[in-house]
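Below is one structure; the comments refer to it alone.
All protein chains but one are shown at their positions in the complex.
Think of it as A and B in the order they're written, each chain with its own count starting at 1.
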Amino acid sequence: MILSMVTTLAMSVVAASTPLLIAASGELVAEKSGVLNLGVEGMMLVGAIAGFATAHHSGSAMLGVGVAALAGIGIAMIFAMLSLSFLANQVATGLALTIFGHGFAALLGAGYVGISAPVLHPIAIPLLSAIPVLGPVLFDENILVYFAFIMLAVIAWFLNKTHAGLILRAVGDSHDAAHAMGYPVLRIRYAAVAFGGAMAGIAGAYFSLFYSPLWSQDLTAGRGWIALALVVFSAWRPLWLLVGAYLFGGITFFSLYVQGLGISVPSPLVSALPYVGTVLVLVLISRDARRIRLNQPACLGKYFHATA
Amino acid sequence: MSSLKRRGFTAMLGASALAAPGIIGAARAAAPLKVGFVYVGPVGDFGWSYQHDIARKQAQAALGGAIETSFVENVPEAPECQAVFESLVASGHKLIFGTSFGYMNYMVKVAAKHPDVMFEHCTGYKQAKNLAIYDIRYYQGRYIQGVIAGHMSKTGKIGYVASVPIPEVVQGMDAVLLGMRSVNPKAQLKFIMVDSWYDPGKEGDAAKALIDQGCDVLTQHTDSPAPLQVAASRNIPAFGEATDMIKFAPKNQLTADVNEWGGYYIKRCKAALAGTWKTENTWGGFADGMLAMAPYTNMPDSVAAAAKQAVADISSGKNKIFVGPLTDQTGKIFLPAGQVMDDNTLTGLQTLVQGIDGKLS
Partner (left out) sequence: MLFRLEPRGERSGFWSIGSPVLAILLTIVTMMVIFALLGKPPVQGIETFLITPIANVSGLSSLAVRAAPLIMIGAGLALCYRANVWNIGGDGQFTMGALAGAGVALALPNGAFWWEYPLVLALGVLGGMVWAGLVAWLKLKFNANEILTSLMLVYVANLILVWLVTGPWRDPQGFGFPQSAMFGAGATTPDFGSTSIHLGCALAPVLALVLWQILGRSVLGFQLRVVGQAPRAARFAGFSNARLTWIALLVSGGLSGLAGIIEVTGPIGQLTTTITPGYGFSAVIVAFLGRLHPVGVIFAGLLLALSYLGGDAAQINLNMPNAITGIFQGVLLFYLLGADVLILHRVRRIRPRATEAA
């Protein structure tokens, strides 16, 4: 009984945390290259509708995920062009992307309300899924849960162990130096932003094809912003991203769970917990300025204009 | 974020059949009556606003060229809505329906400024000479859900995904529990307030938390089908919040209450056309055709029969639902035996009955 309770609880937390993890790891890569893209929420919504529409017409949820990634890249390119080629302010461009993405997705989605599409089903991994508790929680999930873990590992490896990752970080830390060494700063940043867009698109598809499988205008309900907060929370370290995403997913879920137990706390105040928690953790993490400086891309949000 | 957005169900009424096109032939010679609808959500919310828009189309289809309808969606419950009502008036609309509670004070203001325009406010409580109010007795449908849940639940615990603690939601929770206890006197209800009318992710999470805590039937008072989808994925029975929600849980939806605004809109448009429109306070239920239940599915015939009987009893007035003795959560009787709660008290209900687990904030 207790075991099965722990299992279902843990599964709920995994389900709530996965889209945050996917979107945040994409943003992490973009930020490591020195680009701050505040348009995550907008990219997620466009990905959500693109994925949903594709799955509906093609009958394949997997194809939907793929198209969502492409749609995320497409809309991220508007941001990249403006902020990288036209040297526009990244904060403002990112906000514009969110506002535009929200409207654009609503326009595209007008005809898809109230209809259903194929959903992503859990894929059990043989043997491993039979382990008590851990098995169902970690090894009998839908493909995007595995994807989130795998991508996180790949990103951690890429950033820390590969030459390409080193160059990406160099671009984020000092674009002038990287440029002087002959690296194509802009091309690398374009690629990083595209990757962020793809991941945000996939995170959006997670909502429309699995988490609450339907299309509606406010489907992601602000989770793109949370993903952004998580990147800072993690101090740009992939492992801490995992901790942050699960912490946030956990707090969100438990604030609801506690209510069901009949504990008498005003529910709006409980609902505020995840946000207050994010601020507190942000403070704890940021307090050590040296540690932040160690990991924060020094050129985050700055313009790069090749002079030579 | 949290808002007072209202939600609702999909009307299935074949309203076009109600209106014989010939009846309104006389009005056709004159310019059509312009009728405006103001929605709080997008017509694509698949809930409350979608619902009203279906009814608008029914009215348009039923009355043909006699009326010309238009709508404005996503109108916030904020001062901006006043500008929307003003611009509807400015563009010649003579009958205007505002379909969210938060428009109340603004509609009162605009109505006072334009005595020649007829206004109708859904779910509010302020009436004026040219401002009528109308609403549905949603709790009647909730009671039916309770009766069905009483038969279907093995643990005797139903989970209720709630939005914000307004009287309508309190009535809903009380009615579900009373319905359930009419079958199983030990039944209990657990609820979670998600502080939002529309947040599929959070609604779904709340549904999961309720199931994890032993609820084996689920109902909801929020706008998205997410709780129903969760019920389907956990394979427990649940109630839908919109007619075609059966599509979201073909094996798990038991029924859904269906709001029938269409008939009301047709009636009011006809009155306006005939010049007999006057302010009214309409609070309709099963008996008035403003509320219906979606087909009973995924349950034994005997349970469906019990539900139908309960609908009949409510329609005929035999069962008034909020009838004493009613006991609150502390065990105190707040409605003495033999008394029926009057509509005024019911409209402002803030008391949870015994058997509901959890406190209102």
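As a convention for this text, contacts are C-beta pairs under 8 Å (C-beta built on N, C-alpha and C of every residue); 3 or more make two chains touch, one makes a residue touch a chain.
Computed from a predicted model, the values in this text were never measured in an experiment.
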Option from B:L33, B:I133 or B:I166 whose C-beta touches the chain left out: B:I166
Absent-chain contact - pick from A:I99, A:L166 or A:A298: A:I99
Touch list for chain B against the chain that is not drawn: 1-4, 36, 42, 70-80, 82-84, 86-88, 90-91, 101-102, 105, 113, 125, 164-167, 170, 195, 347-350, 361
Footprint left on chain A by the chain that the document does not show: 38, 78, 81-83, 85-89, 91-93, 95-97, 99-104, 106-107, 110, 179, 184, 186, 217, 222, 225, 228-229, 232, 266, 268-269, 271-272, 275-276, 278-279, 282-283, 286-287, 289, 292, 305-306, 308
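Here is the rule we go by: only the chains that are shown with their structure count from here on.
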Interface residues, chain B side, partner chain A - complex: 1-2, 42, 44-46, 50, 159, 190-196, 198-206, 208-213, 224-226, 229, 242, 244, 247-248, 357-359, 361
Residue numbers on chain A that touch chain B, as the complex places them: 5, 8-9, 12, 15-16, 106, 109-110, 113-116, 207, 211-214, 216-223, 252-253, 256-257, 259-262, 264-269, 271
